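Mind having a look at this structure? Questions to follow.
Here is chain A:
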Amino acid sequence: MTDLPTSPFPALLVGLPILVATLSLFFRPRGKAVVGLMGCLLTGGLGLIALVEVMQQGTVIHILGGWDPPLGILLRMDSLAAVFIGMTAVVGVFISLYAWWFFRAREATNGGFPLFWPLWLFLWAGLNGLFLSNDLFNLFVTIEVIGMSAVALAVLSGKTAAQIAGLRYLLAAITGSMAYLFGVALIYGSTGTLDLGLLRQVLEPGATTTFALLVITLGLMIKMAGFPFHFWLPPAHSSALAPVSALLSALVVKGAFYILLRLWMEVFGVSITFSAGQLIGLAGAIAVIWGSWQAFMQTSLKLIVAHSSVAQLGYLLMIFPLLILAPGVAAGSADWLSPAWTAGVYQVMAHAFAKASFFLSAGIIIMALGHDHKGSLRDLASRMPMTVMAIGIAGVSLIGLPPSGGFFAKWMLLKGIFLSGQWWWAPVVLAGSFLTAGYVFMLLRLAFATAREKEPFRPVPKGLEVCALLLALGSFLIVLPAEYLIQFLESSEAFGSGIQSIMEGGTYGND
Partner candidate 1 sequence: METYQIYILTSAVLFVIGMGGVFMARHFIKKIIATIIMGGGVFLCFVSFAQRDALTFADPVPHALVITGIVVAVASAAFALALARRIYQLTGEESFTNDK
Partner candidate 2 sequence: MMIKEVITVILLLVGCFFFLAGTLGVLRFPDLFSRLHALTKADNLGLGFIAAGMALHIASPWAALKIISIWLFTLLASSTTCYLIARFQKEQDQPKNGKEPG
């Protein structure tokens, strides 16, 4: 482990945003925004440079304090982490630019929400830290950084609805992290280490490991709003300021998913049964159908988009049953593992780009019209063609029509489903797509319909529309380097691996 090349980037990716956030506190509101934006661009650039570094060098590490695990903490940047960091960098930079114009436009009335910048930089540092962390307890600290800054951003608007939703979100987040930490305590007690790499070697199956897996999964499911713990997500995401909604749905919920994936695949393999995977998949499937249906029934644009997040996150959970091999299936013969992993990573990226673009567009519409009732979208195509185009493109990616990133993800998911013979998931994927098509086309139909009476309309800065459109295009462009990207991802140990599930009925090792 420690013979891997050392790089300063992992440390910088966490340290720098927090340093800039701290510095920005010294400035007055306008200065906070300038320093904050600079910090965001810097962090984004750093993320991309780090991605290139990993592409050239392979996995890099940073041994914090010079103390080897298990006593010390190791930051580890493999290709999976690098791709997530790169995605955060790109989406983060666009959202930051949008936020700059968005808050400039409202500076006169609301003071421009200067606290957005330090909080967002803290959030970014937390996300980078989470992707890089290789230590169970350190992961807890990073999810707390993410959780607190995310809730603080969500309540920034000062609206009552946002604050009630924010408190619900915060209580769910604290409960989730405490459940996670209970699992960590049990794992530490039974192995004496917190390092993921060492844990994989020493973790033994048993009642304690199974229970730890249960509470850790429970905690992370609460954090990523997996069914049935999705209740906090729609109100929190829909009541936040537009750039914040985009951040929350594009990036924050993916953090918990990333840990869940890593821990299941890299650490807890010894305790996972085939039916556990099916259960998670079932939760995902219900989320897909329920979330899409709810989105279809909503009347305001932001609520539609927020419910759609529940559904899109459901797809992510549906890759878990595919990655767990039934007893007796050899890992070598399972040719559906790579498509399933690809589906997961691409679903994360496509959703991040498309959903960010969707929320940013919703923010533009609210800024122009003053509200976001879906009926008001009438005749928007002639007045804001760029925004409607962004919604259209992002919507196509969410539905999963070719040649979008969303299509690629769902196609790979279906491929994995059929190759593995778990055909019962396929109708869910298709039904989800149809329901998504339902609400996306409903919105587009309204946008192109002629209005009976013209609503008052305020012009919005062009920069906002460009950011939303570029992000929407991003959800298509990610398909172009697919082949190269998958090849790169395969250099990560986790990517393409499956779990040899243990027999049902608990054949515990040392019971």
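Just so we're on the same page, a contact is a pair of C-beta atoms (placed from the backbone, for glycine too) under 8 Å apart; a residue touches a chain by one contact, two chains touch by 3 or more; residues count from 1.
Regarding candidate selection, all candidates are chains of the complex that A comes from, given by their letters.
Quick caveat, the model's predicted, so the values are computed rather than measured.
Trainee: Of 1 or 2, which one touches chain A within the complex?
Mentor: Every other option belongs but stays apart; chain A touches 1.
Trainee: With touch defined as at the start, can you tell me which chain A residues reach candidate 1 in the complex?
Mentor: Checking each residue of chain A against candidate 1 gives 71, 137, 140-141, 144, 147-148, 151-152, 155, 160, 163-164, 166-168, 170-171, 173-175, 178-179, 181-182, 185-186, 188-189, 192, 231.
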